[in-house]
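Our next item is chain A:
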Amino acid sequence: MFGGSSSGAAGSNPASSSSRFSIPAITSSSLSTGNTTSVPSPTAQGSKRQSSYLSSQLNNLALGGGAGAAAITPPLTSIVDRPVNRMRGAEVGMGAWAFLYSAIVAHSQSRVESIVDLEKRLASLGREAGQRIIALQLLRNAQTANLKDPKREHRLIPILQYIHTQIYRYCFGKAADGLEKSVDGDDEYMLTSNQPPLTQHISLPRDLSQLSCEAFTAGLVEGVLDGLEVPARVTAHTVPTDQYPNRTVILIKLDQVVMDREAGLGK
Partner candidate 1 sequence: MTVYGVWVINKAGGLIFQRNYGGIKPLTPRSGLLCFLTSVRSLSAHCNEPVTTISDGIAQLSANEYLVMAGTLHGVHAITSRIAPVAKSSGVQIIESESFKMTIHMTLTGIKFVLISSTDMSNAESVLQKVYEAYADAVMKNPFYTLEMPINATGFDARMNAIVAASGT
Partner candidate 2 sequence: MTIYALYIYDRHCECIYYHDWHQTRKPQPPRAGGTYRRDVARYDNDGEGDVATEEEVAKRKGTVAGLPFDEQAKLVYGVLLSLRNMVKKLSGRDSEQFTAYRTSSYKFHLYTTPTNFHFIMMSDPLADSLRGVLRQLYVGPFLAYVVRNPLVDWDREGQDGKESREKGVDNDLTSSDTRDR
């Protein structure tokens, strides 16, 4: 999921698509500069508190004595033991989402120079989320359908319709308002939503009028498509109308591989 092996207690390398995401040490390939100097912990008081905490932890781990760094086995219950569907159907307040996303946009803005880069960062977050969402949905589809022949869409149009309804309803509470093939080419499709809920509170300043914060949704769709073996480049474009000033079109530009496969599969 986030790439790299996870080092959970189970030790086994969970199958890439259906495992939870875990935060591996970052593979050296993705980072050019080595930065191994360990930064002195600013909250010295934090680590002091931790050591007092350690002693209590050590006792109940029945490993008493010895410095805090005794070879303790990692956490007893690991993520694999937690029920995957515990949060199914759970909800949080729209306010929580709005403030989180607003902080994400503000934080990303401070780390980029251009609108394109800002959209790229938002899209990359969306892609990470999308990959996990499709993994979870496929798992749940398999669980509900009988496990012997879990049903999964493999043709392009049904996949797009699946995203238009199931995935949009899962993420945004309602299906997309439109799914059309673009006139410009066979390999372009458009998912439109008149009032995208996730960015409803955002007002763009004049100098950022070209930006679309729905880039996150574009990334999410790209992540989902990626999970369904439909590689594509997905971008978000604001196409306002009088009635829907925030109307957004998610433009899906399919990879040639997909077009060839579709042609091969024929009708």
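Here is the rule we use: a residue touches a chain if its C-beta (ideal position, glycine included) is under 8 Å from a C-beta of that chain, and two chains touch if they have at least 3 such contacts; residues count from 1.
Candidate selection criterion: all candidates are chains of the complex that A comes from, given by their letters.
All figures in this text were calculated on a predicted structure; none of them were measured in a lab.
Visitor: Which single candidate from 1 or 2 touches chain A in this complex?
Guide: Candidate 1 is the one in contact with chain A.
Visitor: Which chain A residues qualify as touching candidate 1 in the complex?
Guide: Chain A reaches candidate 1 through residues 95, 98-99, 101-103, 105-106, 109, 200-205, 208, 213, 245.
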